[in-house]
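Just one protein chain is left out here, and the rest sit where they should.
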Amino acid sequence: MLKKEGRSTAVFENVEVLSASAFGGKKEGDGPLGKYMDFIAEDAMFGEKSWEKAETHFFTKASRLAIEKAGLKADDIDYVFGGDLLNQCGASAYGMREIDVPFFGVYGACSTFGEAVSLAAMTIEGGFAKNTLCTASSHFCAAEKQFRFPLELGTQRPPSSTWTVTGAGSCVLANGNGKPKIRRITTGRVVDMGVKDAANMGAAMAPAAAQAIYSHFSDTGLDTDYYDIIATGDLGEVGRELLRRLLFEKGIKIDSSLTDCGIEMFDKSSQDTHSGGSGCACSAVAFCAYFYKLLCDKSIKRMLLVPTGALMNTTASQQGESIPSVAHAVAFEAR
Amino acid sequence: MDFLKAFITGGIICAIGQVLIDKTKLTSARILVLFVVSGCILGALGIYGKIYDFGGAGASVPLSGFGYLLSKGVFTETEQNGILGIFTGGLKACAGGVTQAILFSLIAGIIFEPKIKK
Partner (left out) sequence: MQATKKEQEQYLKKVDKLTPNSPLAKNCVWAFVSGGIICTIGEALFKLFSAMGFSQDNQALLVNLILIGSSALLTGLGLYSSLGKRCGAGTIVPITGFANSMVSPSIEFKKEGFVLGLGAKMFSVAGPVIVYGLLTSIIVGTIHYFFM
């Protein structure tokens, strides 16, 4: 008897989110969620010698703080599920040199946090772990250098572009019943609707988000108003509107409860971030800093977090490929 | 008067570039290539020379002016040295600019640190 509903949704009885930590950069700190973050690094290099080393530093510090906030030590953690946006997941690989815990490196682009939490929850529910750590990081400068253009280049960003969040979000999941729990996860499938424009990631990822959300509701039979908030990872303004329309075509109507971590992360009018935030840290930081607190103090009772990831790489794009995407839905419930 | 002509010529050429940026999905690298190639072809056809006579720096400062320089250089070399001039004319004409760009890039790379955008 599988602990599942439908094709893609797993159901949990015993997984709680014991603690969460969020580190952000200056721009993130100046944004609407800044006051909820544990630490703001004013210096984008975070005292290190390169952007990549800085992102690694974010990864390690956020991980350590989450463990500390859970009242645990690294020895108490059974597995770490971690990932980031650097090539070959550099931040998590090099960061984990300093954390002596069995490690699963995962990559889902900007959906990495959703993927890490999903796998960690399954590991606990399956009886293989008592405590797991999930961390995801990204860095604006490292991402621009790797995926787009050098920072000093005088280019213009179109209105549909998004701003990679600098920072890391980390949480400890445990087998227990006191804190907000993870009730369900719905694992997305890779969807490609032919979008080639890397400056319009929201449009590329909206179909994957639609697929995951639709699967969630059809697997579970729940109504959309079961959740107080449905938050996608980084679809931004453009992607969110596309998502609404795609879901409406499938018979799912979501209005005011639909938000997006990328939209929540920055203030559009004063921070010049165009369509919103993106990157692995976007959903990780938004959840670990903000939404987790809302669940803890019961301001919201149930939320569906749907981190979304664009799975392209520069080589494939230069060969003319379009952008495939994936989304992972995680359903949290307050006690 | 020359200043006004330079301003207008340079402004129009840049505005054309802006239309390309906003209306097509071309990245800045591809746009720069387009301008250099166009400048070279228009220079070879004698058209860019007329634009230069009118606009002065307004025609030579944009990257299409760099292409024009390449066409002038290769014409001079082939006229003086025969067909083998096609291998030397272009680089000879732009040698100064390219060497300066390389030198300043090296110096700036050594002196400056990468900074985050605001």
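Each chain carries a letter (A and B) given by its place in the written order, and its residues are counted from 1.
Following the convention adopted for this analysis, contacts are C-beta pairs under 8 Å (C-beta built on N, C-alpha and C of every residue); 3 or more make two chains touch, one makes a residue touch a chain.
Since we're looking at a predicted model, the values are computed, not measured.
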item: Which displayed chains the unshown chain touches; value: A, B
item: Listed residues A:30, A:68, A:98 or A:192, member touching the removed chain; value: A:192
item: Touch list for chain B against the chain that is not drawn; value: 2-3, 6-23, 28-33, 35-37, 40-41, 43-44, 55-58, 60-67, 70-71, 73-75, 77-79, 82-83, 85-87, 89-91, 94, 96-98, 100-102, 104-115, 117-118
item: Touching residues on chain A - with respect to the absent chain; value: 49-50, 52, 145, 149-160, 189-195, 200, 203, 207, 211, 238, 241-242, 245
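The rule is simple: only the chains that are shown with their structure count from here on.
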item: Rounded Å distance, chain A centre to chain B centre (Cα mean); value: 44
item: In the complex with chain B, residue positions of chain A that touch it; value: 25-26, 44, 51, 140-141, 144-145, 149-153, 155-156, 158, 166, 196-197, 272
item: Chain B to chain A touching residues, read off their complex; value: 21-22, 25, 27-28, 114-118
